[in-house]
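I am attaching a structure below and will ask some questions about it afterwards.
Of the protein chains in this complex, all but one are displayed in their positions.
Up next, subunit A:
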């Protein structure tokens, strides 16, 4: 598989970035939600936030890499036969996903660095505080962080449902090409186990 995207397919770099970040992002939401409820004497009371901050910085690096990669690569085309509003909505949703991710990461960074403390990433390196000093920065950034995180999860659910809709209803290559597979899903549902699309027969290869 090529590293770069083509007009029709994603290269392995884009695919790897997508599938590396997707579970990490959902996991970060769960971790963030869970760690806030830990008691003071829980062993994870300190480790949870440390992990959350470390992964958050790494995700920010991946996101910037991903946006840069996206900028210098062709965008695989839209599926034929879609309504215009669907294409527009999808483009808008993808943009919103990137924007939300960036805003969540920045707001998270602003919480932890509000008093000038750096963020230590697993003891490997430190990210220094830069923006600081507006009143109750940690509270404001915290509220933004929380609201946007929930918004992101809503959009992620929509994104996943849309991908499944393309796969199972439209039977186009949207999900398969993000999995690095060629061709469309089987044109008819011959079997019941639609839950394993990756094993679908390549009968309808274009």
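Operating definition for what follows: a contact is a pair of C-beta atoms (placed from the backbone, for glycine too) under 8 Å apart; a residue touches a chain by one contact, two chains touch by 3 or more; residues count from 1.
Everything that follows uses one rule, which is that contacts and distances are computed from a predicted model.
Missing chain, UniProt protein name, picked from "Putative membrane protein", "Polyisoprenoid-binding protein YceI", "Hydrogenase expression/formation protein HypE" or "Urease accessory protein UreF": "Polyisoprenoid-binding protein YceI".
Of the listed residues A:73, A:89 or A:137, the one in contact with the hidden chain in the full complex is A:137. The chain not shown here touches subunit A at positions 39-41, 49, 111-115, 117, 136-139, 142.
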